[in-house]
Each structure stands twice: as C-alpha cells, then as structure tokens.
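This report concerns only the one structure given below.
Excluded from the complex is one protein chain; the other protein chains are retained at their positions.
Moving on, here comes subunit A:
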C-alpha cells in the first residue's frame, strides 16, 4: 500500500551495496613506508606522529610521508591521494573527532583501499556511529576502523602518546589483516 507516495530520498537508501574493494594486506610492516594523513583537528598531527614513531620503533617501518588535509569535511584531494598511493605502502588516517571529520576520515580510508593501499582510520569513540554511516554511504558497510576514547583535542603531549600506544595493536591489525574482518570485505 502507498506505492504511489513518492520517495523523498531520491532513492539513495535503496541503492547501497557492499561491493567496495579492499586492498590486499602485507603480512608484516617491516621496511614499509607509512603515510600519515592528518586532518586539522587539534592533536591530530601529534597523534599520527606518535603512531609513526611507534611503528618505526616496534615494527621497523622504513619511513613516513606526512600530509595534512586543509578541509576537515572534504575528501582527500585527488592529487594528495595519488601522491600518497605512489609513495606509501600503508596509510594511517585521523583523527576523526568531530561530526563531519570522522565520516570524512572513513571516506578517505575507503578511497585508499580502492586505490590499493591498506588504510587504518582512527576515530574517537563518540563518533563511531557517523563513521559507520559513512562506510555504508561509500558501499563499505562493516568497514573496520580503530577507536580511541573521546575527546582527543584537550590531551597534552603525554596523553596523546598514551593514546597512540593504546591504539597501536589495533592499527597494526588493520594494516596487516591480522584483525578479524568481515569475509565479504576481504575481496581484492
């Protein structure tokens, strides 16, 4: 009944799929170049910098490529994406700690996956739902990302490093495929 009532969404709700590609994972991170894609939220760059140092110290990664997105809401610029895909073996993205940037970080992670580079996205736990909603919007329902407790912005340097230490195993798992991921999302 009511089939003649016009759908005010334009049909997007019915068109979602789960077919977005996910990059193949390396077994280990030794010798790999790590991209750090930060947004402009307070402590995002410091957080990713700490992650880069920990990856080098504990997993023998080879170097880092740092880039910062000027816009917290827009997708990573195509030129930045292409450059990082060229230079990096894996990418860490964050920190999603606001209404639009959490979703944007997940969209960027999915864009790197589609370009063949494994990505690990960090969001604060307050924005898990919107990050998941963006994953659905980008045809990647169930896309996995790393959570850190909210808030991130007021942390001092030691607090940021503690967060990086805490989330590191999860990031390594996401980048190497060691964490459980939904079967349907593992396709090439």
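Keep this in mind: contacts are C-beta pairs under 8 Å (C-beta built on N, C-alpha and C of every residue); 3 or more make two chains touch, one makes a residue touch a chain; residues count from 1.
What we mean here is this: contacts and distances are computed from a predicted model.
Looking at the choices "Carbon monoxide dehydrogenase", "Sulfurtransferase", "Thioredoxin" or "Spermidine/putrescine transport system substrate-binding protein", the name in the UniProt record of the chain not drawn here is "Thioredoxin". Summary of contacts with the chain left out: across A:63, A:77, A:99 or A:116, the touching residue is A:99.
Within the complete assembly, A:133 is the residue of A:87, A:115, A:133 or A:168 that touches the hidden chain.
Contact with the chain that does not appear here is found for just one residue of A:23, A:36, A:51 or A:72, A:72. For subunit A, the list of residues touching the undisplayed chain reads 1-2, 4-10, 12-13, 71-75, 98-104, 107, 127, 129-130, 133-134, 137.
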